[in-house]
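Below is one structure, written out as structure tokens; the observations come after it.
Excluded from the complex is one protein chain; the other protein chains are retained at their positions.
Then we have subunit A:
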Amino acid sequence: MLEKMSENLTKAINKIKNAMFVDKKLIKEVVKDIQKALIQADVNVRLVLNLSKEIERRTLEEEPPKGLSKKEHIIKIVYEELVKLLGEEAKPLNIDPKKQNIILLLGLQGSGKTTTAAKLARYLQKKGYRPALICADTYRPAAYEQLKQLADKIHVPVYWDNKKPEEIVKEGLEKFKKADVIIIDTAGRHKEEKGLLEEMKRIKAITNPDEIILVIDGTIGQQAKIQAKAFKEAVGDIGSIIVTKLDGSAKGGGALSAVAEIKAPIKLIGVGEKIDDLEEFNPKKFIARLLGLGDI
């Protein structure tokens, strides 16, 4: 993940490390390099411009704290601003073992919700929970068959019926009273499909989910911000983000833009098509790796 971005950022960082003096010209040059790396990684353009402005301002204005050289200070600022963007701490998915937890998955068409639903069930199963799945996608042909085939492999029950999504969800909740986590898969939708966003709202009202998760394709570009905003406006608080397809060549910067827009943390990332290909996400480690800094 993010290899090219990391490469470019490391290059920028090295420019500072190897410089004889740190002057205004060098700072500007480095900020430009960082800009390029972030835009190529699909971070929102406006976000990048603001971010780089902030890095430049802080670098020029702030005095390095005791014990840090000017160079080390710039690196620290870049690191801090990127970490700020991603949310500081790793935020694990919270499951309350004393009650039934309801998780609602939503996202754009083809972002990977169904595969992620099964992966999430597997992830929770390994932690000792008994998950159940509800397929509330009534549009996409064979959506249920897809989820069922995945769930059968891990022996997790799936509910679906040839009805409206709202009814499927109601009946599924009734049926899975004993499951400690219920994961609801929904149809893909985008911000222009107002009717579908309304439907999403109704499903949320019925299920009263403990966690709403936005599933984002790691390859998404500049649309990430505005689409994430539309989802947030439709359902209120989105608790977390899962970024998918990070085993490919995508750099995942679009997801960062979504994070910044809806203020929800990335909790898990999808790194392949297999059911076990879901990993916990750690922002600090991630940025440190991104900048080639090792653990800070």
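Everything that follows uses one rule, which is that a contact is a pair of C-beta atoms (placed from the backbone, for glycine too) under 8 Å apart; a residue touches a chain by one contact, two chains touch by 3 or more; residues count from 1.
Note that contacts and distances are computed from a predicted model.
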item: Hidden subunit of the complex - UniProt protein name among "Cell division protein FtsY", "Coenzyme F420 hydrogenase subunit gamma", "(2Fe-2S)-binding protein" or "Cation:proton antiporter"; value: "Cell division protein FtsY"
item: Selected from A:41, A:133, A:200 or A:213 as touching the chain missing from the view; value: A:41
item: Listed residues A:65, A:128 or A:141, member touching the removed chain; value: A:141
item: Given A:122, A:245 or A:267, the one touching the chain that is not displayed; value: A:245
item: Among A:7, A:62 or A:273, residue touching the chain not depicted; value: A:273
item: Identified contact with the non-displayed chain, of A:183, A:220 or A:268; value: A:220
item: Positions on subunit A contacted by the hidden chain, ascending; value: 36, 39-42, 45-46, 49, 108-112, 114-115, 139-150, 190-196, 217, 219-223, 226-227, 245, 247-251, 253-254, 273
